[in-house]
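For this depiction, one protein chain was excluded, whereas all remaining protein chains were kept in their positions.
Now for chain A:
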Amino acid sequence: MTFIENFEATGLVGDDVKALRRRKMSPTPKETPSRSLRPRIKAKSPQKTLNFTVKKRSNAITSKAVNEDKCPMTCVRSPLKSPNAVAFRPVPDTAPCGRTKERQPALKSRQRLFASPSAEQDSEKSKETVELRAKRSLGMGLPDQLVGRDREITLLTESVDALMRDEAPGTFYLAGQPGTGKTATVRHSIRLLKKKHKFDYGFVNCMSIRTPADIYRLVLESLMGDDEKVEVARTRLAPADQLADTVRQRFSDSKRSTVLVLDEMDQLASRNHQVLYMAFGWAALKSSRLILIGIANSLDLTERLLPKLKLADPPRLIQFRPYSKDDVIAILRHRLFEADNLLDNAAVELCARKVSALTGDIRKALDICQMAIDKIQRRKDSNGGGGGESVPVAGFKDVLDTVKDVYGSVMTRASVTLPLQQKLLLASCLALYRTGVKSPTLVQLYRAYKKACDALHVPPVQDHEAASNCQLLEACGLLLVSKPTRKQSTSIATVQLLVDERSVMNALNDNTLFASVLSTVG
């Protein structure tokens, strides 16, 4: 039996995983919430009494997926392509036992997608609109079930599991574009691993550090429990070397396994990459049981920046491909499960195709869906809202509109009509461009503009106003005005077109004006 199946068999999926997380994450109001996400053994105990029936089919699918994973080069798609293949979902009608129900009132307001739809929720359903539910589940927060990243999750959990069983250290490096689910995968895997092992867990986002000393401090803080907070506070003013020593000690003589996640790891890069080397070096310390997981965007960060690591023990690279069309469809379906009548298949597919063709950033797909739902809701509101849920909703057009809005050019998106004087400036800039002056100085541009104004019998503005108009055009993303240094004269400032001729023509939206400007300049 593979690793995932172990978890499935114990029934630790979906709702109770979430509930467990909730319990851990949400502190009582008075208590100062702990920074560490260390597992508390107490929280685990009620889970054993839970009794879930997991669909038979899910096991089959998972094992298939895992089997395919034996050869990592084959591209494994998510098994959840169609909306009825809701694999990891607990069977709806078997409500969880009493304990979970007791918790529900507190969680009710934040019910997520895979909360078992019990009777309570049905009553809630009548109160909430479909849109609200859909939007809540489309939020960018960590879902309870990651779709489309099964391969990576399995790879990570199995390797970490093996390392923990062997009490060995190890390093991983996860690379991928923004919005490909790297952090979510790690968090999900940790959630799964916590069912099986006891280990310390620290999560550090390297974006929030400024000096190397910060990273040591953050690492210490993220690993410490509440009782050790005082110590950390004492070390707050300690110099970086001392902190580094403390961290090294912490990792070298550890009785338990420790998982340390460094998100946005490329921020640690400095001139000699001392901190990066040191971070990977923690795992190589004597009798260390550290499992280091680094996350960053660039694929070759470890090879490019840290060539010396190759000699010792190169970190294991897990690459996150951008989400494919099918992945995006599966994710959106999964999220929109409760409001499935809201966006139909065609709408979801359009969104998925568009997003996967451009970036594969799942955040964008979720956002587009949210915006489309916004549109539907607003239309409903403007209709008086009398129809309620009976209003026929065709999501396709809304998604299409949103996609057009989002991926159209900036000017069409904003549908900005430029004021006349700015149009004249832009036209004279384009005319100069046509005559071969690629980046005219402000003075040259002003001369051309003045000529054009004379030809069109428009009173020209003065040059400082023209200069400020250039800056407004820069704000529209059409021009680029180079800023001269203090010593240089302002007349040296040059102007460049930022977009191609056609976009400029679109922005001008006035061919006759441009023709007359061109005739005066040329």
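Miscellaneous remarks
To be clear about the criterion, a contact is a pair of C-beta atoms (placed from the backbone, for glycine too) under 8 Å apart; a residue touches a chain by one contact, two chains touch by 3 or more; residues count from 1.
By definition in this document, contacts and distances are computed from a predicted model.
In the listed set "Pescadillo homolog", "Mediator of RNA polymerase II transcription subunit 22a", "Origin recognition complex subunit 1" or "Elongator complex protein 4", the entry agreeing with the UniProt name of the missing subunit chain is "Origin recognition complex subunit 1". Set against the missing chain, the residues A:476, A:505 or A:518 yield one that touches it, A:476.
In the complete complex, the residue from A:147, A:215, A:399 or A:461 that touches the missing chain is A:461. For the options A:150, A:349, A:367 or A:398, the residue in contact with the chain missing from this view is A:367.
One chain is missing from the display, and on chain A it is touched by residues 22, 25-27, 29, 33, 35, 106, 109-110, 131-133, 135-136, 138-142, 177-179, 205, 207-208, 210, 214, 264, 267, 297, 361, 363-364, 367-368, 370-371, 374, 377-378, 381, 405-406, 410-411, 413-422, 442-443, 446-447, 461-465, 468-469, 472, 474-477, 487, 489-491.
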